[in-house]
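The complex appears here minus one protein chain, its other protein chains still in place.
The block that comes next holds chain A.
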Amino acid sequence: MALKFEVLGKFNRARAARLALPHFVCQTPLFMPVGTQGLCFRLQALSIESTSSVCTIKGLTNNQLEEIGCQIILGNTYHLALRPGAELIDDLGGLHKFMNWKRALLTDSGGFQMVSLLHLADITEQGVTFQSPVDAKPMLLTPEESIQIQNKIGADIIMALDDVVKTTITGPRIEEAMYRTLRWIDRCIAVTIFVIFHVISWAHSRTAHKRPDEQNLFGIVQGGLDPVLRVNAILIKAIISRDICVRGMVDRNLPGYAIGGLSGGEDKDSFWRVVAQCTAALPEDKPRYVMGVGYPLDIVVCSALGADMYDCVYPTRTARFGTALIPEGLLKLKNQAMANDERPIDPTCLCMVCKNYTRAYLHCIVTKDPMGSQLVSYHNLSYMMRLSKDLHTSIVEGRFPEFVQGFLRVQFPRGDIPEWVCNAMEVAGIDISTCCAP
């Protein structure tokens, strides 16, 4: 296996770990910036389909990313396969070499983008069928092909193609998605010449994942939500679906696991419960990646519940609207109140932007000049890296509850902590009563 995961400290379910990947040794919990822009924004801004970019973080250079402590960045297989193309990347020596990124990379399967972006995308047992955005020809992305593309790209962690369902969907589709995902993971894993440490081996003869000793295949746990208050047959199935999926994934002994199907507008109460359910069932000694999360508060809660890795377009996307992330929450730099505010974005932040620029100046340039979006992106990503580091260090140093309490107090100075957070912290075994209003 191309991954070593070593837990260095714990507090109940929360853990801080050392994640050794082929290109970099990381510390978890960690946030991974996304090299792709969420397409909705781009479509509005540019009115061109499929213009998302890959493998550059909104205006930051590699050395800037390293400086702020970025450990893994996420590349989007769908976009990379379109431009510049998997073959080209392979010919030029893989994505690391192409973009000259020395640390770790993670690619997703491409499935999510297809389903959300493409016209007439549909999922069948074979794979994801869609219309090519280039010439509208019908095309098919199979689990095998997704893996092959990702092999060519060469990221440290690759994702299995899963049958993604919208979190708000209910009914038999959930169960179908869950079982299909399991069948697809088998096709993803399928055969390779496994360099095996374990007794379980899959003796298939077709080749799919060719590089198990250089790349790590993560499985994705799907299975819908269970809105707690609505107990009926279909919805109980949703929970059971997740359970079955988790167990199925665990049985296959993958290097790590992702929790998918969240971050799609589901209510927060369902969100945390699914994360809790999955982390409880997933093995302790493998990393857990919650896809598409997210807001700093969500990351703190998920970490308390035992998750390790996160990705989201939010920090860079919101930067382009002039919104900065600060410990208190959000700072809307476009607001007229900022026009004469001589403070930095965040007086406690040590990033290049906060050390050199005032809110007043940034107010002038955000949404108007490219430098504005560059600087706020830089700060927002610095914030996320600092949050990651704080999570890791506070757990290792045995002061995680204090960190969580401090975090919540600053975000909710009036003690109006949302109920879902309180419920989640109870399950996580963290006492936040001192942060809540009486």
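Note that in this section contacts are C-beta pairs under 8 Å (C-beta built on N, C-alpha and C of every residue); 3 or more make two chains touch, one makes a residue touch a chain; residues count from 1.
One rule holds in what follows: contacts and distances are computed from a predicted model.
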item: Undisplayed chain, where the name is taken from the UniProt record, one of "VPS33B late endosome and lysosome associated", "Queuine tRNA-ribosyltransferase accessory subunit 2", "MICOS complex subunit MIC13" or "Glycerol-3-phosphate acyltransferase 4"; value: "Queuine tRNA-ribosyltransferase accessory subunit 2"
item: Residue in contact with the excluded chain [from A:Q215, A:S373 or A:Q405]; value: A:S373
item: Of A:L8, A:V25, A:L88 or A:L140, the residue in touch with the unshown chain; value: A:L88
item: Contacting the left-out chain in the complete assembly, out of A:M352, A:C422 or A:C436; value: A:M352
item: On chain A, residues whose C-beta touches the chain left out of the figure; value: 46, 51-54, 56, 58-64, 79, 83-84, 88, 91-92, 98-100, 339-340, 342, 352, 355-358, 360-361, 363-365, 369-371, 373-375, 378
